[in-house]
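Below you'll find the structure, written out as structure tokens, and then a few comments.
A protein chain is absent from this complex, but the other protein chains hold their places.
And now, subunit A:
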Amino acid sequence: MDSRYNIQRRGGGGSINSGRSIGGSPALTGAQSRRRKIPPRPADYKLQIIIIGSRGVGKTSLMERFTDDTFCEACKSTVGVDFKIKTVDLRGKKIRLQIWDTAGQERFNSITSAYYRGAKGIVLVYDITKQETFDDLPKWMKMIDKYASEDAELLLVGNKLDCETDRIITRQQGERFSSRISGMRFCEASAKDNFNVDEIFLKLVDDILSKMPLEVPSKALSNSILSLQPEPEVPPELPPPRMRCC
């Protein structure tokens, strides 16, 4: 992987103890004070990405960094994650991804068309150890054909590469499936050991950027200009509140 590809995950020292060094090490403080003079750089692009696939294929885990400890995530277990903003640096551009995980709404028709319509990138996931998740792919493709924008980038991901011994779907089967769909990329990944996970988003974003106008005048890269563009019709940035039982 090219070193210019870099998903921004850790800022500064990045250590969980960095709270101790409030006030900072001399080096950090220096860097900070220099940085403060420079106006914060706005995002160059904002892209919506959705992750779809049958239940249990590991969609959610593709969105998060695998952590080995068993810390209780109260939030996660009780409420669930709606979407995430992640920042990627690619081709010298700062790209904000709004990533929607559709977990919990896996029945094909329950994912609203709004999710598909606004998406510039669609990650379709199956589990290499579960035949039925691979057999479901054509149904997911139907939904994509029906609702997604034609120029949305598609990436097929065979997940759970860490369970190689239980593999049922060969790499070739995945490749064959994706090769029949024009413009669809394919890769295998393991969210468990983070294999290919960062690359999935970088690949997708790279493809999306390739389709964008070659050189945008530098002024057009500011937030203010971006916000002058017509609002995307759907999905709304925050979907209307769903009915809840409690």
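Here, contacts are C-beta pairs under 8 Å (C-beta built on N, C-alpha and C of every residue); 3 or more make two chains touch, one makes a residue touch a chain; residues count from 1.
By our rule, contacts and distances are computed from a predicted model.
K.L.:
One chain of this complex is missing from the view, so tell me which of "UDP-N-acetylglucosamine transferase subunit ALG14", "NADH-ubiquinone oxidoreductase chain 2", "Guanine nucleotide exchange factor MSS4" or "Ras modification protein ERF4" is its UniProt name.
P.N.:
From the listed options "UDP-N-acetylglucosamine transferase subunit ALG14", "NADH-ubiquinone oxidoreductase chain 2", "Guanine nucleotide exchange factor MSS4" or "Ras modification protein ERF4", the omitted chain resolves to "Guanine nucleotide exchange factor MSS4".
K.L.:
Looking at A:E64, A:E175 or A:E199, which residue reaches the missing chain?
P.N.:
Of these options, the touching residue for the absent chain is A:E64.
K.L.:
From the list A:F83, A:Y116 or A:F186, pick the residue that touches the absent chain.
P.N.:
Only one of A:F83, A:Y116 or A:F186 touches the chain omitted from view, namely A:F83.
K.L.:
Since one chain isn't shown, list which residues of subunit A touch it in the complete complex.
P.N.:
The missing chain touches subunit A at positions 8-24, 28, 32, 35-36, 39-41, 43, 46, 63-65, 67, 71-77, 79-87, 96, 98, 223, 237-238, 241-242, 244.
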